[in-house]
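Let me begin by handing over the structure; questions about it come next.
As you look at this complex, bear in mind that one protein chain is not there, while each of the others sits in place.
On to subunit A.
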Amino acid sequence: MTTTAKATSPVVGFDQVTKRYGDVRAVDGLTLALHPGETVALLGPNGAGKSTALDLLLGLRPADSGTVRVFGTSPREAIVGGRVGAMLQSGGLMDEVTVGELVRLACALHPRPFPVRDVLARAGIAQIADRKVNKLSGGQSQRVRFALATAGDSDLIVLDEPTTGMDVSARQAFWATMREQAEQGRTVLFATHYLEEADAIADRVLVLHRGRLLADGTAAEIKAKAGARRIAFDVEGAVDEDRLRELPFLTTITISRNGSAEAPGRAVRIQSTDADATVHALYGLGLYPRNLEVAGLGLEQAFVAITAAEEAKQS
């Protein structure tokens, strides 16, 4: 391998990685690469294989086939080198010790630790440092897990559903802290099913469904892929439905009857990847659309559209 290739070698590389549980392929031929400094959301419904993919990345489970490399080495080597900090959904905490003691342990185990006081402050748990770990609320436990993941100067931070159990304000505070990590040049990978989080925080969104990568791009690109804008309008009288269906950039269209018996009409709902062009062409048909609305499609709807399209393809 040449020096240039090494310099650009990915933070995380999955090459045709498959992991089965019995007959179920939790991760199915997954190939992806994460690059330095990216903040990446791993998005998918429950059972999509997100947690398994993170387990493979962290070396907690062996892959059945394919290779997982982290900073060009095995996951375990990367962890021993202190390059990865991780917060697991299922990561338990040691009982009957204080928050401060547990964070001190995490710092002691990291090859390039931050001062304990800083780690506590950054995770917002300095004021509960003397409290026993088993006496914490769900949100507080998540902050302690976050502190364990950021106890030292790691280059990659992996978070599995980090804001589970947090209320809205705690969630916002959490992501503000997470952004600081990203601004310091760390690569951040987080799994979530909160789509607004992926939309607001990630530079890149990976959509996982049934263990396979369905989409990979910015949140805007994912929305575009699904038909990012919704156009709704009514027309009076009968219309030539075929001509409506031929409008450019359509992904879906539904036409239904509305109005009254004396003044029949049609309600038209369209999803378009280029709403401006679609609306322009609509006027070109000589129609007079009423109650015209053009609205952005949320990532959630985009996500539903992508996974529904995939399921339709498979069945």
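Operating definition for what follows: a residue touches a chain if its C-beta (ideal position, glycine included) is under 8 Å from a C-beta of that chain, and two chains touch if they have at least 3 such contacts; residues count from 1.
The definition used in the following text is that contacts and distances are computed from a predicted model.
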TODO: Determine which name in "ABC transporter permease", "Chemotaxis protein CheY", "HEAT repeat domain-containing protein" or "Acyltransferase family protein" the UniProt entry assigns to the undisplayed chain of the complex.
DONE: "ABC transporter permease"
Open item on the list: Looking at the full complex, which residue from A:L34, A:V68 or A:A106 touches the chain that isn't shown here?
Closed with: A:A106
TODO: Would you mind spotting which of A:V11, A:V84 or A:I222 touches the chain that isn't drawn?
DONE: A:V84
Task: Among A:L58, A:V119, A:M178 or A:A302, residue touching the chain not depicted - done: A:L58
TODO: Name every residue on subunit A in touch with the hidden partner chain.
DONE: 55, 58-62, 79-80, 82, 84-86, 88, 90-97, 101-102, 104-106, 108-111, 145, 148
